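Here the complex is missing a single protein chain, while all its other protein chains stay put.
Each chain gets a letter, A, B and C, in the order it is written, and its residues are counted from 1.
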Amino acid sequence: MARNGIKVGIVGGTGYTGVELLRLLAQHPHCELRAITSRKEAGLAVAEMFPNLRGRVSLKFSDPAAADLAACNLVFFATPNGVAMEQARALVDAGVRIIDIAADFRIRDVALWEKWYGVKHACPELVAEAVYGLPEMHREKIREARLVANPGCYPTAVQLGFLPLLEAGIVDVDHLIADAKSGVSGAGRKAEVHTLLAEASDNFKAYGVPGHRHQPEITQGLDRIAGRPVRLVFVPHLTPMIRGIHATLYARLTAEADLQVLYEKRYGAEAFVDVLPAGSHPDTRSVRGANYCRIAVHRPHGGDIVVVLSVIDNLVKGASGQAVQNMNIMFGFPETTALEQLALLP
Amino acid sequence: MARNGIKVGIVGGTGYTGVELLRLLAQHPHCELRAITSRKEAGLAVAEMFPNLRGRVSLKFSDPAAADLAACNLVFFATPNGVAMEQARALVDAGVRIIDIAADFRIRDVALWEKWYGVKHACPELVAEAVYGLPEMHREKIREARLVANPGCYPTAVQLGFLPLLEAGIVDVDHLIADAKSGVSGAGRKAEVHTLLAEASDNFKAYGVPGHRHQPEITQGLDRIAGRPVRLVFVPHLTPMIRGIHATLYARLTAEADLQVLYEKRYGAEAFVDVLPAGSHPDTRSVRGANYCRIAVHRPHGGDIVVVLSVIDNLVKGASGQAVQNMNIMFGFPETTALEQLALLP
Amino acid sequence: MARNGIKVGIVGGTGYTGVELLRLLAQHPHCELRAITSRKEAGLAVAEMFPNLRGRVSLKFSDPAAADLAACNLVFFATPNGVAMEQARALVDAGVRIIDIAADFRIRDVALWEKWYGVKHACPELVAEAVYGLPEMHREKIREARLVANPGCYPTAVQLGFLPLLEAGIVDVDHLIADAKSGVSGAGRKAEVHTLLAEASDNFKAYGVPGHRHQPEITQGLDRIAGRPVRLVFVPHLTPMIRGIHATLYARLTAEADLQVLYEKRYGAEAFVDVLPAGSHPDTRSVRGANYCRIAVHRPHGGDIVVVLSVIDNLVKGASGQAVQNMNIMFGFPETTALEQLALLP
Partner (left out) sequence: MARNGIKVGIVGGTGYTGVELLRLLAQHPHCELRAITSRKEAGLAVAEMFPNLRGRVSLKFSDPAAADLAACNLVFFATPNGVAMEQARALVDAGVRIIDIAADFRIRDVALWEKWYGVKHACPELVAEAVYGLPEMHREKIREARLVANPGCYPTAVQLGFLPLLEAGIVDVDHLIADAKSGVSGAGRKAEVHTLLAEASDNFKAYGVPGHRHQPEITQGLDRIAGRPVRLVFVPHLTPMIRGIHATLYARLTAEADLQVLYEKRYGAEAFVDVLPAGSHPDTRSVRGANYCRIAVHRPHGGDIVVVLSVIDNLVKGASGQAVQNMNIMFGFPETTALEQLALLP
């Protein structure tokens, strides 16, 4: 890590978004990693918990109280939901910019957020200021943002998939369907029975059909793009793999358009959204470990339903990679810095 | 296997539907397995190829020419598509009843079949006679059938899922969507690159979005149930697991109904269709190795889109188990005979 | 389950050995399942936790205090270590026979047990009486036993693999090596980080090389067979699969013998030990869900090291299946009753 870059701190960091952030930042030429905090693991070398970092990340977890985060230029929150909102105010006031990889600042309607997350929001005034960190939609605002709300994994895949259709205004927005499949790392590094290998391997199931926290986040984004309220049925599924999200999106066309051209044009200038040739089927491993979203658009049998296939790595473009992308934008680094690694295939 | 039951032959049997059929028939009290043919493996003990059968199935593969199939009461075809149609005529004429686990007799429109399967049909006159072996729809006809066309795996899961809605006539049949996910054994025991573990593991992708052979089969079935032509978008996906199909079905409601009651009533008398309590999410492992189809029905946020979750084991209820169920019906055995094993969980 | 068989109770039953026991007992013609206890889940239908049992097991978990276990003929303990020793005395005194699937009564040296399991033994006097439930070694004693200590999974695979060599006295017992690999279900249905799918999938590692609880159990068994103390290096590994143990055993030959004949002769009369033909390599899936141990014996390059490959399903022959086998022996049922299911392959 370079000497004369920015000073970076990470709050949390014992979860998957934390280790993924470390993997990416360890190779960033303009970042100096100052501190990574964990109350529970204070004193432990990060590389002892995550041996892939051995020899490359010498930092130890530090106690949040002892870490001088106010001296950083940027602090990432790689914490469970509900932590960033407690600490953001003080950091922002100290001139520190923030990227929250959790959900505290994603939903502008505070009451709606409180309903889904089950707690009172500690810092509603910053919600209004926070910029939603989807660069393909809000790049200019991200550039100046003090506080970036990094999007969720499902929301990234689904919004990027629907975006050109909604911007073009050519689908029935009252009947959008997102059938999404996620690898198990999306559930985080928490000890839970249903994500044990012996439970989740060689198995497939839907969950949260009656309601999922990512739905209001997705709907808010789609509303904004469409310029009017949309209605979305969102069905997430758990897939027996470690990383990857595959969103299969369905919408009814209300006007004709060359869908392939529409998508290629919309994303032609984007470094991290790759529209595949007509007739393609992206596989999640084509983005494993990489910051890409790969998209294919289909219109089966020439009917009036368009099918969009959108894949990301939930921990990269769906979390820590997108956070680094946002950092690059915020601090004027080339947007692809430290995100140039190719997906691991096979 | 019992002395005084029926005499059974299997044509083919080196694939997954073959070994699964053997696993089930080996425990059937009224079947005497007479022959299993394979040109390529003639002389090899079946248990040498499939060591799970060691000590329980002593049969060897026999050359098709040498096997006296005409002496059987029933012959299963566990062959690639295109084999049964060549041999069915002679067997039927000899008084042998047939269950074809492949696709030769599933589609009544012979021209449509030929388009999708890419060969001329060798026996179109038997297509008209063949009974489509979905017991929950055609039990009475199966009882008397000389030739049963055993349904495909996707078609079983999708038709059982949509059936109560279409019978009730309460959904928009012009915009049905079936987003289906299959384990890799659905592709059969053929050496192919895309189903290697190193390719298909830790990966998820759609395939065949522009068109899949199971679509005309499904559509034919749904047409018959609905009593009019339906339009279906069918998107199959490959999931990194061995067995299991999860169909997630979407339809727009055109009339009100108590969906839970509708499903429970329709399937209340069925031994192998299990409607889960409201709010449930079936997982594929709950039917791993068992002949059940488990179904849950949802109406997210009380909107006008109904979501049906339907799971089967593609090799059991989606192939060999259903074939044994059909055999039981054809020969007057209790329908659940040899199908009472519980799913392997975990 | 039959009316006029024995009355059976299960203590515990929310773990993998519990659900596996239920799967097997549900198909046993001579068992009447009276109660399954769980303090935490009392009142919950068993089939709600384990949906593979839906429609076949109607029992609810009952509070241990309320369950009349003393009225049973047999009680299985499918509990964590340390539970059976608290309750065994009272049940035995009430005339109830016991099979403990956990480790409380496996090690005769109580001090050694206390060292490895970290608690004081509550019932040392019953340790001396307990019969070690490996039928291939102690069938006659099991027949009359009041209390059977069901062997561990690794110990079953390793002991059955070494047994003929040690009985024949033809190997150096000071340098035995057992390199064992286990599926993740061996760790039980406990929420722990290291057995999450996202941690344990697509990964392989050794663990417990400095010491593992199963080592004293294995060594005790090998000592008994050899008639003298043996020295064993035991290295367990975690494999990314749900079920299955593969033990690769190494020993130095000190005398010549026809190893293939030795193994076939020793196990020729055993229903559940299957010696493969010379040159074979058993795969764990050939016993998935079945009560077999399959063994192959090799002598690479004609050297002085013998290599034994021994596979079991850790939840069946390595736990609940062997427990049912022991029950069958204890109550005079045919030894294979309810254990005739074939392995699920693929």
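What we mean here is this: a residue touches a chain if its C-beta (ideal position, glycine included) is under 8 Å from a C-beta of that chain, and two chains touch if they have at least 3 such contacts.
None of the values given here were measured: they were computed from a predicted structure.
When the full complex is taken into account, the listed residue touching the unshown chain is C:309, out of C:8, C:290 or C:309. When the whole complex is considered, the residue among C:242, C:259 or C:330 that touches the unshown chain is C:242.
Residue positions on chain A in contact with the hidden chain: 16, 19, 23, 26-27, 50-56, 185, 189, 201-202, 242-243, 274, 276, 282-283, 285-290, 294, 315, 340-346, in rising order. Interface with the hidden chain, as seen from chain C, comprises residues 175, 177, 179, 181, 183, 198-199, 201-207, 209-211, 231, 233-235, 237, 239-244, 246, 248, 250, 252, 279, 281-285, 288, 298, 300-301, 303-305, 307, 309, 311, 346.
Contacts to the hidden chain, counted on chain B, fall at residues 16, 183-185, 187, 189-193, 195-202, 240-242.
Here is the rule we go by: only the chains that are shown with their structure count from here on.
Here the CA centre of chain A is 40 Å from the CA centre of chain B.
Remark: chain B and chain C have CA centroids separated by 36 Å (rounded to whole angstrom).
Between chain A and chain C the centroid-to-centroid distance comes to 45 Å (mean Cα coordinates, whole Å).
The set of chain B residues touching two or more other chains comprises 201-202, 242-243, 282-283, 285, 288, 346.
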